[in-house]
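Only one protein chain is missing; all other protein chains are in place.
Our next item is subunit A:
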Amino acid sequence: MSVAVTKSRYQSEEFSARLRRRYAAERRFRIAGMLAVGIASLMLVVLLGSIVSKGYTAFWQAQIRLEVTLDKQQVEERNYTAIVRQALYAQVPAATDRATRRSLNDLLSSGAPYELEAMVNANPSIVGTTQTVWVRADDEIDQFMKGFIRRDVPESERRLSDVKITAIDALVANGSIRSTFNTTLFTAGDSREPEQAGILGAVVGSALTLVVTMLLSVPIGIAAAVYLEEFAPKNRWTDLIEVNINNLAAVPSIIFGLLGLAVFLGFFGLPRSAPLVGGLVMALMTLPVIIIASRVALKAVPPSIREAALGVGASPLQTVTHHVLPLALPGILTGTIIGMARALGETAPLLMIGMVAFIVDIPGGLTDSATAMPVQIYMWADSPERAFTERTSAAILILLAFLILMNGLAVFLRKKFERRW
């Protein structure tokens, strides 16, 4: 005898089929999600891989050793070119005729005589002695040493003549060529010669621009957000302002550039290419981002904290400054730093106000002519020399390093100031 068991509807065949379908749907969703993450990571790896593989060589630079005899008369005539050349000819004894020697002149960077002059000026006591110095090689020699110019292609299609290659081989043979860390990349401004070009001018330009941006947009942005969120009455006007702020955050950055061109350069007559103007434009661009992020952070502070503070008799301003703002600070900081990072990577508005210019000097103030890092990358990418290609990638790496640093700072500050309740 078996007892007839009435099955509930949740034990029926149909229900278990439905259950299987539900789980299948979940599995498909998980797979789709993992695929998406995988593709995104792959793209990131490809992007970084391509930049790093193209750019890492820029951090090394070939140098040539010279035994310079600092003849007193030549120094007085400031004929350092002759000093450098004589030293070079001495390194390559095989080159005796005029034509060969002339082509040897191209082995050294055109900046070599100036380097020597600077050395003498710094230490005049070395005049009359013979000194061993390492000077930068020309960018083509550098590229050859890195293997980017191949000796097995016919001479007519090669950027380096057979004569030069022979001379280089001779220099390599007696240990007069070395590869060192390319400090110039970090300590010099822009140059037409790749081996003399550095990113420092652009880094300083970017830093000055960001300082102006931060000093303007952070206090104004936070104050605006606090007023709108905590004090302003909710009416048609504040609604209108809110809609406008949200729209401003979506305006293409080049429009802000045009605005800066018309207002700051055209109307106020501020100097062209100046970090001051760049910073003003970036501040306009960053303000809506900071206001929106700050308002979201302020909104996330539980109203019970405001009530608690008001309940013990704190004034509305005390409520905000003592309780609400400190709690919203991590969110505000994150929004601000992300806004700043965006400003750091922005090119378009700077094009409009003349910060895309060939500027050799490192800017010393807010009104000096300057470029910014993304603009420098853009300009180097435009240059024909092979050596600038690797410097472009290197500059991108440096910019990325700054961005990672800033985002890391945002995460760190968030973790540090975040409070649970």
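Simple rule for what comes next: a residue touches a chain if its C-beta (ideal position, glycine included) is under 8 Å from a C-beta of that chain, and two chains touch if they have at least 3 such contacts; residues count from 1.
FYI, contacts and distances are computed from a predicted model.
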From "Heme exporter protein B", "Phosphate ABC transporter ATP-binding protein", "Carbon-phosphorus lyase complex subunit PhnI" or "Multiple sugar transport system permease protein", the hidden chain's UniProt protein name: "Phosphate ABC transporter ATP-binding protein"
Which residue of A:R178, A:R272, A:R306 or A:R386 touches the chain not shown here: A:R306
Contact partner of the left-out chain, one of A:L327, A:L366 or A:I398: A:L327
Absent chain, residues of subunit A that touch it: 233-234, 302, 304-315, 318, 322-323, 327, 419-421
